[in-house]
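The other protein chains are all here in position, but one chain of the complex has been omitted.
Naming follows writing order (A, B and C), and every chain is counted from residue 1.
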């Protein structure tokens, strides 16, 4: 068999581990050939690819990024791919395509699959917000990086009687904030799933100071937003011309808290460090298993599906299940986190 | 309510996170009192305990070890506890006991439960070999430590054309070897679940050298053993008086390989570093959730059970399910690992 | 003897290691008593202090922050301290004061010393910009954190053909940017010591892309500034009302580069994670040695001086030498860094 593989969308620790695993399983386990398209679907459309043998994937297991490169999807070009997918498969002489990516990529994968391309998807997102899989690789690494940052900030907050506001990734789902907040022992966690009341945070900090714990760390997802009207001061930070001076919820929340508490509050925006670099052992194992099972699915002819973690097993689920609904933090998980402030 | 808590058995990253979570949930969420028995069941029998309030558990989330101490179980004294468990509950005026521990502790917990003590167990083992739960806290940290070691050893092996044999923990189940071996990209993984053929390892190394990869890393669980007769030379290392000169499978395998390959093979025995120190974010979250749900179970009167991870949920399972059978690495998982050599 | 100790100024990994070392050496080595003033000079003036014995400093060696707390200095209150320093020494019955802090603290220490207080200073700054000592503790940790961030960002930059601008600490001296830039292999390093030409950075990135290296990482100290007129576009980012929309050199430089290069450029502002948390082994050793030698100096009556690293030795240097001039990155060090782009 001849299998094509590509990585698309934002960076995510573990991409190289999937690529390596696909190549190992396909080449060693089945005697297949593997080709890698460069820069995501662009490589597929423009004919940029290279053969991937054992040497090509040597030493990449622990490396961040993707040796194949990645690029944003353009809708028009994807439609172009869907319309010509038979021709594309013929052009590269591939029996299957394994696209690795997030919601956008999997939607594209589904489009190609519906149009007749033999596709097996591998889900990828540091945000952990893809339905139908218990976890995605990259998430554990992101949580680990954020937790280490919270650990570091906590000692400073404590020594200097300060409030620290840590903004972590998560535009639509708050998984990173939830788990790094729990793991780091943040005293407040704000998620996109539920508008937060600044009053509650103020009260929490004041109670802490009252019982002698003169610091607090608040972990806020970039997509979290305050309940309406609950953040009057940071709004006041919008100047007379209507320009907001503090961008991002982390910066704004720090201003609001400093104003209302009369205590130093400092924002830290973690940003891209959460999505690059060496994956954790957990993510390497999950990524490796995803790659292995994707190849097996190809050989079973189990197309139009993607790999998914279900408990301790890797299952194959319809691509449709992955992309119809975002996986958001359920209330029960928020409750668990709230009680440990 | 008044809840007693204790930690027993070997060290495991995340113990303090459970203690903290139990105290937070019980005290803040329910207005309970919590007392901690010192050095496991010994503290329960000998009356060594201390009250645990929020201050007592402040700052321990990320700390390894257990603030309550731990000690080995003696069977006789456990029987003593079981026989007097009503009296014990009365003596400390506790409405429930939450023992945190491994197979031995959970067996003891079951004994006490059968004798009438209101018990909610929390499973603990870095080996991940307790049935009825997908994972245990401590395991992820152990795998992380072992993986980092393999990462380090790999570069040396490669530069110096060497075979490295890394012995990791796992007496009866090979989970740590399996996952750190996969994550570290070990070229051979030996588990207690299946006797390994040294011939296979020799062949694998020779094939690697033949195709220009002049090094190999082999990850071996301390409980792994060679197929009968497959390790003649390390046996030869037993001297004329019948004393084995190389103790431990890691040391013995290195000798055997060096002899048969005619190449340098070095053993590294990771030992106790795998079970101490700061837990990973994953383990802190799991431990915190276990603690939270243990308290909820106490308040529901859901005794004789223990917390367990099932997919993404925390479930309560009968203590009996945990201790009747060891959770070993299934063949399917070994197959996944084998193909990525 | 009775020795007072305090920590002042911003947070810095290693403060607790100094405190622990002073207590160990004084108590065990000399039979001294040690008291710790809380929240820097405030505790000295307001009478907030506590005795520090071996138990008080147990387990703090690897912990970030300072168990004594810290607070900003107010000039007036310092003058108050200087004017009453004889009375202060008498009030607490101390034979010596060991203040641990940065430039401000050491200036205060010198003031107190000149006024007759028996003072031995310990220099502290993550910025490494105190003259008269080869290095300060905290710096190595900060460089380590920044380097790990650059390592992570590099893989993302490479996979996604992006320019990453990492802003690290260093308002007046660029040591952190210099060393983390070198260690992380940044392709451009901008220091406060020398205005940078954006043209040079643009040219460097374009040359990299031209030879197939389609990414770049630029490490910029928060105190770095562009040569006059060299950053026209980020200036353009100031809106029609004269408000600058992008604060901080990191954010501004990313805008400028993105505009001029027509390629994605992303800023990451590391912020406070650089100055908190567990110190590296290097910083723990240096901090411990500083503490030990400070106590020895006290016992020799070697006052008005501070500990300093000179080669591999700890020397005592006049406080005056530390505070008269900032230690900035010399041209020779910049040359070394430039050639490794």
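The criterion applied here is as follows: contacts are C-beta pairs under 8 Å (C-beta built on N, C-alpha and C of every residue); 3 or more make two chains touch, one makes a residue touch a chain.
Predicted model, so just to flag it, every value in this text is computed and none were measured.
**Q** Counting the whole assembly, list the visible chains that the omitted chain makes contact with.
**A** B, C
**Q** Of the residues B:57, B:145 or B:231, which one touches the chain left out of the display?
**A** Reading the full complex, the residue touching the unseen chain is B:145.
**Q** Which candidate, B:54, B:227, B:273 or B:326, sits in contact with the chain we can't see?
**A** Result: among the candidates, B:273 touches the missing chain.
**Q** Using the definition of touch stated at the top, determine which of C:110, C:214 or C:289 touches the missing chain.
**A** Checking the options C:110, C:214 or C:289, the one contacting the hidden chain is C:289.
**Q** Going by the touch rule given at the top, which residues of subunit C touch the chain that is not shown?
**A** 20-21, 24-25, 28-29, 54, 58, 61-62, 134-135, 140, 143-144, 146-147, 151, 179-180, 182-185, 211, 213, 280-282, 284-285, 288-289, 292-293, 310-312, 336, 339-341
**Q** Applying the definition given at the start, please give the residues of subunit B touching the unseen chain.
**A** The missing chain touches subunit B at positions 7, 10-11, 15, 39, 63-66, 69-71, 145, 148-149, 151-161, 164, 239, 241, 243, 245, 266-273, 275-278.
Here is the rule we use: only the chains that are shown with their structure count from here on.
**Q** Is the chain-to-chain touch network here best called a line, a ring, a star, complete, or other?
**A** line
**Q** Suppose you list every residue number at the subunit A-subunit B interface; are over half of them used by both chains (same) or under half (different)?
**A** Answer same: the two copies use largely identical residue numbers here.
**Q** Which chain is the middle one, judged by CA centres?
**A** Looking at where each chain's C-alpha mean falls, the closest to the middle is A.
**Q** Taking each chain's centre as the mean of its Cα atoms, which chain lies farthest from subunit B?
**A** That would be chain C.
**Q** Find the geometric centre of each of subunit A and subunit C from their Cα atoms only, then give the gap between the two centres in Å, rounded to an integer.
**A** Between these chains, centre-to-centre, one finds 33 Å.
**Q** In whole angstrom, how far does the Cα centroid of subunit B sit from the Cα centroid of subunit C?
**A** Between these chains, centre-to-centre, one finds 40 Å.
**Q** Please tell me the distance, in whole Å, between the geometric centres of subunit A and subunit B computed from their C-alpha atoms.
**A** That pair's centroid distance is 29 Å.
**Q** Quick one: which residues in subunit C touch 2 or more of the other chains?
**A** Within subunit C, no residue touches at least two other chains.
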